[in-house]
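One protein chain is absent from this view; the other protein chains keep their places.
The block that comes next holds chain A.
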Amino acid sequence: MIRAVIVINDQGKPRLIKFYDYQPVEKQQEIIRNIYAVLCSRAENVSNFVQDSTFGPDTRLVYKTFATLYFIVIFDESENELAILDLMQVFVETLDKCFSNVCELDIVFNFNKVHTILDEIILGGQVVEMSSSEVIKAVDDISRLEKNPNSIVRVQKSISGWQ
């Protein structure tokens, strides 16, 4: 199963953290720090795999760099490394389509939506969708539902909204 999906930038700042087995906050921080330390010491154009013992001896880590971001997936022996690389491609493609030319800022400012997208692809550590068009369909549906406040209708209350 997939144990975690993490996105951090090249400064080590986390942009997306999703653990599929519960980890206390301190442990999460430690894991991310360790991963960042390993990743930033790796040269460019090397393989995308890192032997990882974060969750025990059989876990593996695959990462991919896109512009300023590291996409990281941690998983165990019931996943295939190359298939996970494909999966990351699907995830990034979907982000790309949802935010048209995704960049780090999109992920920074769309915390909720990025989670929505991820949840359509992986549930409980299991991959439930590999087609990015299906994911986008579901995400669009959800956005429509979100925008239709069937209880209270109000002006959006934000400072920026008033400006």
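In the analysis below, a residue touches a chain if its C-beta (ideal position, glycine included) is under 8 Å from a C-beta of that chain, and two chains touch if they have at least 3 such contacts; residues count from 1.
The working rule: contacts and distances are computed from a predicted model.
Peer 1: I notice the complex is incomplete. Of the names "E3 ubiquitin-protein ligase RNF25", "AP-3 complex subunit delta", "Trafficking protein particle complex subunit" or "TP53RK-binding protein", which is the UniProt protein name for the chain that's not shown?
Peer 2: The record names the chain that does not appear here as "AP-3 complex subunit delta".
Peer 1: Could I get the residues of chain A that touch the absent chain, sorted low to high?
Peer 2: Here the touching residues of chain A are 1, 14-18, 20, 22, 24-26, 28-29, 42-43, 45-51, 77-78, 80-83, 85-86, 108-109, 111-112, 115-116, 119, 123-130, 134, 138, 141-142, 145-146, 148-152, 154, 156-161.
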